[in-house]
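Each chain you see keeps its place in the complex, though not every chain is here.
Chain naming follows the written order as A, B and C, and within any one chain the residues start at number 1.
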């Protein structure tokens, strides 16, 4: 509300408010927007807490700049979802050297223990869970097409890696096609159309996110081949859940966006108050299929 | 024998797609002479010169310069060999200073670091030698056209070349500068420099050239001595037929007032301009450079609005805020700089012609292309525009033919009041006569015409009445009968003399 | 003589383009040069991939390209006037979320959604045109601003989330077929023909070329340059709307991130198709060929399962090489 904004102009916690800087990688990302919802819900339930949200637009350099801005504003704690996990340690060092607690959310990496705390799950795991379910549905054999998100982005790298790890373990499974549709439904549709024209036999299209998976489903439906192909996504967005419900999307992976947002902010506030926090706060992935989809549909309502 | 010649070009042929610009022509220039190159628009003069300076490569031909055969890879090559050129189209770098423009490409420098002071000093020295008074530090864009031309001239001279090509150097400068240029040419000649001189002005031939060569339609016609030259013979060589009297003025019936301009003023550019033009009348506006003639026409035409004053057309006051308003009230303006404000270079001749008049070709939602084609064809024939067809890009036409196409634009529109600002700039004799006849024809049809021209014979030959301007003011009016070159000059410079 | 021509070209900025239509022969090549490159590309792809040259796949390509193609047609007109439009992709996104909001089943009649969609793009285009024409600001900057702002507005309006659940009548636009041919292809064809007529057979079209050929001369010739520029950018915006509506209908959801970088594909299509960035030159037919070249390239590389990294490298190279070959060929002629 208004009061909070006024406080932000003071820019510090001198008036007793706790200021948390939230460095998010991409406001355009739908899943992250649910995460932000979780944070906002939680923030509004807290008194004397103000959260400054910034958007790095998937630019690690910009994120570093924003954290620097937080530091110069002297926020009480930083909550960050790294744009990428390679440059993250460096940013964490910055915060540490200024003694500002920093909580990393959602994207895990090796040196994450340098941060005050980690809240989230292991991205690789999403890819593994997704492909394991696909493998199960295919009976451990078949031709798989992998649809990548925007190349070089954390989710793309790890989810695809997870996919590939599973395929490697299944001797009768093969990745026959692999291309990027940049997390975009229209591009997913186009890519799937082109794949279908290639004449290659495809038993499953495994996508880095739900949007592209929906695009693929639409292309398959159009070509009358949806029956023959298992489509899998990640995120369990409301749209995607509808597709799971109707049996078109066989697999998706629920990552508790709101839970991570709330958990991350909660931890950051605790750290800002100087309270002790757990180093690792796991929020597990959950597999969504036709069987349990109603549960998740309820979550969005 | 060949030592006498600084330049021998033989059998030079150059074809552009669709146009044989040069067909096995020759040009022999003796050492230390001024050699004129004459010919109608599009005869191929500039093309041959561009070959000589290394801009184009000939399809065929032998060029011997200073005793050795010449093969040029680029302009720098030619400059290094001792050939420099004043180009027909002025090409300054407007944002750079005079000094930078003159020494562009050969700045005094150490390891790439330009010695700014030296640059200015060198320019000053050059200007001293040439007796010119231009600030080397001025930006090119601040110079008048005449001074821009003078800078280009001094630039060409500054290379200390053996041969200097001058492609219509006097088309944009005034009496004073012309004299100055001729003085320079004479002194260059004394130093043994040879000059190729291109012009459409006959009188210049006799004044400074030793010999001249004539081209016609890309072919060599002949070379003669300039002494004892008869104008008729020259014209015969150039156009291949005899031209009748240049000004064939048929008196038109002069009736009601078509346009009256009342107390037009704009900043300090034009002051209290009032005049009238009647139907059938040709009014000339004369004046020294910068006297504001163009500004007057452009203000009337709504190109830039005047600060005060108003305009009446057929006795009715009209508000003109843009050229659109002007056209709607029955006016037309042929601008003085066709490249800048006339031509649509990438478009076809036809598209260039119909712009003003386009509303008349609208049939339903579309344009009536047949009617467009027939109307344009008529103009094409009437003005004898030299182009293979009307779909040709206008950029491929020679300057004179481009000018004719622009005149066609206004003829198609057929305005009641027509402003012609330097209508024959850069146009050859043949075409000039045609344009003059056209102007008379228009007047005879009852059009009111205002002509600006810097060539006094032209203005005297065309006008029923001449308005003389100076520093944005009208200094006086002369009727056709009383007007003479001397009287115009007197009015144009009166106050300056008084001062 | 090779060298000579090179120098000629340097001397005259327009020579490059002039060459395109200098003579009947080179005129032919200039006009059909890119068509030949398109055909060469099609032949190459057909050899490399047996499934490429099937009617199904060819329809596929045209349908996929129809969205970029529609945008590119508007962009072509803008470029002919020496302008540029960087905002197309973002306008598509804004239109997408707005249309999706009004195209929910049982809410508004279909026409309302469509009119709102068309209106948004038209408005964005008119704003572009007005600032460019009245403010005399470089189109690059104005449309860059619009690109940023419209994307922000799309995100703001949709709260960064896709809007799904669209009515089936609406989704017919992008997904349906008529006589076995996808509806987007009909829309593309209609836009193409309409724009062709507009550009070649109307006063509007002549003015587009005139403004691009010499704006100052157009003013003197009485053309209301401000008005026509606003109309031209408005038309480009309108076509972005059409593209946005087709896209939204095709993917059955309004996407605030839709259309990212489409402006670059559209500009590339126009330029590959012979539109000159220095103004005055360009055709609808050329642009459609340009769009198809991009479409064939995208489709072919996917069919061949070229890795996405290599796809980008190849696409970059092909765009440049196509334009390069085209300009070379014209020189030879």
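By definition in this document, a contact is a pair of C-beta atoms (placed from the backbone, for glycine too) under 8 Å apart; a residue touches a chain by one contact, two chains touch by 3 or more.
Quantities reported herein were computed from a predicted structural model and do not represent experimental measurements.
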Number of copies of each distinct protein chain, complete complex: A x1, B x1, C x2
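Criterion: only the chains that are shown with their structure count from here on.
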Touch-based graph of the chains, sorted into line, ring, star, complete or other: line
Interchain centroid distance [CA atoms averaged], subunit A/subunit C, Å: 34
Distance between the centres, which are taken as Cα means, of subunit C and subunit B, whole angstrom: 42
Touching residues (chain side subunit A, partner subunit C) in the complex: 27-30, 33, 148, 151, 176-180, 182-186, 189-191, 193-195, 197-200, 211, 214-215, 218, 222, 237-239, 242
Contact set on subunit C toward subunit B in their complex: 1, 3-4, 7-8, 11-12, 14, 17-19, 21-23, 26, 197, 201-203, 206-207, 209-210, 212-214, 216-224, 276, 279-281, 333
Sites on subunit B touched by subunit C in the complex: 16-18, 50, 54-57, 59, 73-74, 301, 303, 322-324, 326-328, 333, 335, 340-347, 351, 354-356, 358-359, 362, 365-367, 369, 393, 395-396, 409
